[in-house]
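== chain A ==
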Amino acid sequence: MIQMRLKLRYSGFALDVDLQVPGRGVTALYGHSGSGKTTCLRCIAGLERAEQGFVQVNDEVWQDSDNRIFVAPHKRALGYVFQEASLFPHLSVLANLAFGLKRIPKPQRRVDMAHATELLGIGHLLDRHPQHLSGGERQRVGIARALLTSPKLLLMDEPLAALDAQRKGEILPYLQRLHDELDIPVLYVSHSQDEVARLADHIVLLSNGKALASGPIGQTLARLDLPLAMGDDAGVVIEGRVSAYDADYQLLSLQLPDTTLNIRVPHTPLDAGQALRCKVQARDVSLSLDNTGQSSILNRLPVTVVSEMSADNAAHVLIRLDAAGTPLLARITRYSRDQLNIHPGQPLWAQIKAVAVLA
Partner candidate 1 sequence: MTIRASRFAPTCLASLLAVFAFGSAQADEVQVAVAANFTAPIQAIAADFEKDTGHKLVASFGATGQFYTQIKNGAPFEVFLSADDSTPKKLEAEGDSVKGSRFTYAVGTLALWSAKEGYVDAKGDVLKKNEYQHLSIANPKAAPYGLAATQVLAREGLTDKVKDKIVEGQNISQAYQFVSTGNAELGFVALSQIYKDGKITSGSAWIVPASLHDPIKQDAVILNKGKDNPAAKALVDYLKGPKAAAVIKSYGYEI
Partner candidate 2 sequence: MSLSSADLSAIWLTLKLASLTTVILLIVGTPIALWLSRTRSWLRGPVGAIVALPLVLPPTVIGFYLLLALGPHGYLGQLTQSLGLGTLTFSFAGLVIGSVLYSMPFVVQPLQNAFSSIGTRPLEVAATLRANPWDTFFSVILPLARPGFITAAILGFAHTVGEFGVVLMIGGNIPEKTRVVSVQIYDHVEAMEYAQAHWLAGAMLVFSFVVLLALYSSRKTKAGWS
């Protein structure tokens, strides 16, 4: 478990958070610029010093201002990926990678050079100097360099923010691999819902230096009381498991967690049992009272209405639904809501027009 209690003031900005996030998996620190997410990360790293702070990562206390404990950043077993790679210009890629590695005593090394370069696909770049790399390549080297310190916690500060869409697309798969293959907990700062949706297991929502919410990704994204649900791309993230594959129609069946409900998605074949993350946007979900009508919509799930909230425009509302434990959001017109008499507790059928696989 990672605990952070941080209080910090600048002129015009105050950070005040008290959070506990899982000591495993990827936790996203999400919010707009100026919300304090980078400051939070830097405090955890020790690059900034909270006036009053308590930072504990699993079993190590890195800061405890009540007891005058402050572990210097270079003594903390963390890896940090900065927004702009920040590779050392006077060293080759290989020397950059080795910089952290050689400062870790051999017995403590859990990530080796071969593994890191393979994971990030940078084996062919080792002799080059940072000036001769593209932005995406530099960022991958930066990530590998941080990994090679065999950290107990990986901190990533908007690693994709400085990249264009194409480069982002290049790196995201590597980050997803990291998530799947390494056992290192990650704190990932981002203002992109898309990145967060793809990578995070747990999300902390920050605004104006305060934490508005902290919870598992699926649940939290679906919460209607948060600004997350605002905006055109409001939706939920579903972690499903491959249950079957129809080779004839090329449809993948995904079983929803802790239930027998399935959704089907056009996809290439995958092995049964494999985990797959998907996003379902509220605007792609419609509601009906029964399941009788023949329709081209592939996925129809029995749901219960949980609550309702106004959407980003006056004609629509957002309905939060529960599909046997998996939350869903549906965006419908107020007219339809009144027509169908939508109310909490009501059993309905949700029709999901599109499912985006995030893999």
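Here is the rule we go by: a residue touches a chain if its C-beta (ideal position, glycine included) is under 8 Å from a C-beta of that chain, and two chains touch if they have at least 3 such contacts; residues count from 1.
The candidates came about this way: all candidates are chains of the complex that A comes from, given by their letters.
Since this is a predicted model, take the numbers as computed values, not measurements.
The candidate list 1 or 2 contains one chain touching chain A in this complex, and it is 2. Across the complex, chain A meets candidate 2 through its residues 45-47, 72-75, 78-80, 82, 84-90, 99-100, 103-104, 129-131, 133, 138, 145-146, 149.
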